[in-house]
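The complex appears here minus one protein chain, its other protein chains still in place.
Letters A and B mark the chains as written, and numbering starts fresh at 1 in each.
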Amino acid sequence: MAAPAIRVGRPVEARASRGLWSDAFRRLLRNRPALVGVLFIALFVVTALIAPLIAPYAPLAGTLADRLQPPNTAHLMGTDLQGRDELSRVMYGARVSLVAGVASVVMGVFIGGLIGALAGGLGGKVDSVLMRVVDVMLAIPGILLAIGIVAWLDRGLPQIMFAVAMVNVPIFARILRGSLLSLRESDYVIASRSLGASGFRVLVRHMLPNSLTPLIVAATLALATAIIDVAGLGFLGLGPPDPRTPEWGTMLTDSTKFLRQAPWLIIFPGLAIVVSAVGFNLLGDGLRESLDPRLKQ
Amino acid sequence: MALLSVQDLVVRFRTHEGTIHAVNGVTFELEEGERLGLVGESGCGKSVTNLAIIRLLPKPAGRIEGGRVLFEGQDLLVLREDEVRDIRGSDIAMIFQDPMTSLNPVLTIQEQMVETIQAHRKVSKEDARARAIELLAMVGIPNPAARLKSFPHQFSGGMRQRVMIAMALALAPKLLIADEPTTALDVTIQAQVLELLAQLTTKSSTALILITHDLGVVAGMTQRINVMYAGFIVETAPTAELFARPSHPYSVGLLHSIPRLDEEGGEELIPIEGRPPDMRRAPTGCPFAPRCAWRVEACWTNNPELRPLTEGGPVVMTGPKATHRIACHNPPTPNEVRGGRPLRAGFTAAPPPAEMLDELSLAPAEVTADLKGLMAGIQVEEGPLSVYPSAGGLPIPPEPERRNDGL
Partner (left out) sequence: MTASDRDPATGRPVPTTAGGGPAGGTPSGSGNGQGDGAALLRVEDLKVYFPIREGMIIERHVGDVRAVDGISFSMTRGETLGLVGESGCGKSTTGRAIIRLYEPTAGRVLFDGVDITSLDKGGLKGMRRRMQMIFQDPYASLDPRMTAGGIIAEPLDIHDVGAKRDRRMRVRDLLSTVGLNPDYADRYPHEFSGGQRQRIGVARALALEPDMIVADEPISALDVSIQAQIINLLERLQDSLGLTYLFIAHDLSVIRHISDRIAVMYLGRIVELASSRDLNRTPLHPYTVALLSAVPIPDPVVESRRRRIILTGDVPSPVNPPSGCRFHTRCWLRQQLGNPGECETVDPEFRVLGPMHEVACHFAARVDGSTEQLQATGRAPAHAAGAIAGGAEFGDASPPGPPDRPQGVAD
């Protein structure tokens, strides 16, 4: 019947006031897979940024004499059909992927977010009409949509970015609209309205900040698919108009014919795509968990 | 031998945010056909205690880290999962607050009831169905044969809870655990369900553990009550005795902090100051000390045992003559129980010891909120004492005068 022995426990750690964002950031730092993701992304981004400084050769320079060399000390990833250094091309390829990936996602978030905010913020007929348009876009398989757009607008890096952006637009629009709709009936939004706040103020001060979380997660994950989509378009021959441009997808296409003789030409660009995509995926999942603590078990 | 005997039960949850000390050594017994109330606020461990008894703690976070749960002399905690499953539902049944979470939304009531019955009894489908109809009729569902084909969402909240009761009683269990069975229901529907629950368990002399935060509900429904706070039982007594002579400061505080429908007029509510305990902290001393107006120095360092209110004689664990026991170093006097606050001349609640101050000041948000009050102690002057946090800003009278001359 004795009361259980009680030890003097250490108090829960002292802390200053913390917002939800900094709380989420701390949780993210404790998430191993997300940190691996950050590492991959860092590798990818840094490579892209300083490619001209660290690439051993120029990406377009090569002599036919050096063609199809397997990896060796002079060419760590071997050389391609034109004798260009594969390592340098993969490094420069990161720039194309980074620019195209980031630009297309930013564009997608912007357009999709605008549609979602209009639909979720205004509601009614505007919502109905916009969402039907979005449904139609969703009904078309993403890569087909992208191919269609590139075919329609002609080849070119901006066109590719736009095409990949449009693939993501309906997804972002739906996500933002969904969270706005659920927030519209939330007590703190109603509270703000009851204080006399205008519809615009409610949208900007309360609804948008609270609906960003899922959008941030979706955008991070979309970066992974954007990189793959850009490479995919390149692989399908819809890459940058200059065929010499070091673009991972295009590099894959060019080397498929020599799969047997020169497997390194497939492996290294493929690996680059995988590492960068996996990086963003891991970070996206980590963000999802740390931004929404309820997901933790 | 008691039907159920819980001994020194300890349950902890390991979470990312730290260890939650949910149940910290709980001991109680229950006779056949006895009706026990477990009363406390959210997070006091009352639901966890019962989930532990039937071994339904959420895994892997929830762990039973000590104690025994003897049901008819058998320790449920050492049984294999399939053996426990056998007992669950047939000998021990449960009703939860939200019937929707315990009913499968895609199966009809018939499928669920027949399945339950057949899982534990070797009967034909026809017999099981007949029994189901009988049960639905028993809980007052009109036209039971037809309603058997309905899905859960086709019933109203009160009707769903009736269905749950029917399913729980399907196998004539010896013990029924009802966890806040009426909290989600309106008061007139609550009356229906409680009435039904009382009738049926009396008729079949099923033992009942009723878990609730509502002192009114246990007053009419139970024979004995355990009051829980921060994972401890702080007071236990037969129902009439507990309400006639509440003796733990927490029980006294609870009774003074809820308005009563039959108050005669102008009764002032005396809130329990502070906030519910942070269960992530391993309790040092009495868990209620930070909020207690009666605390003495020992309360900060020694957690009092559950002791008989009046010494002498053997401790009776169950039945109408169960010993009234409290865990308190400085129980309120009968006058103080009536008044709801310490009335002894010159008494001040003990301030926390210096080393605890440090700890309390480090604690998150609201423990610090009351720090000023803690350090100042609670002054007892001529008049009624004020435990309000000091109010700057707008002029606020320290003691509210009830202007309501109500009843």
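Note that in this section contacts are C-beta pairs under 8 Å (C-beta built on N, C-alpha and C of every residue); 3 or more make two chains touch, one makes a residue touch a chain.
As the structure is a computational prediction, the values presented were derived from the model and not from experiment.
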* Just name the one of B:Met221, B:Cys286, B:Cys328 or B:Ala350 that touches the chain not displayed here. => B:Met221
* Touch list for subunit B against the chain that is not drawn -> 35, 41-42, 156, 158-159, 186-192, 194-195, 198, 202, 213-221, 223, 238-241, 243-246, 252-265, 267-273, 275-276, 291, 320-321, 334-335, 337-338, 340, 364-366, 368-369, 372, 388-397, 400-407
* **subunit A residues that touch the omitted chain in the full complex** => 17-20, 23, 128, 132, 186-188, 190-197, 201, 205-206, 209-210
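Note that only the chains that are shown with their structure count from here on.
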* Asked: How many Å are there between the centre of subunit A and the centre of subunit B, using C-alpha atoms for each centre?
  -> 49
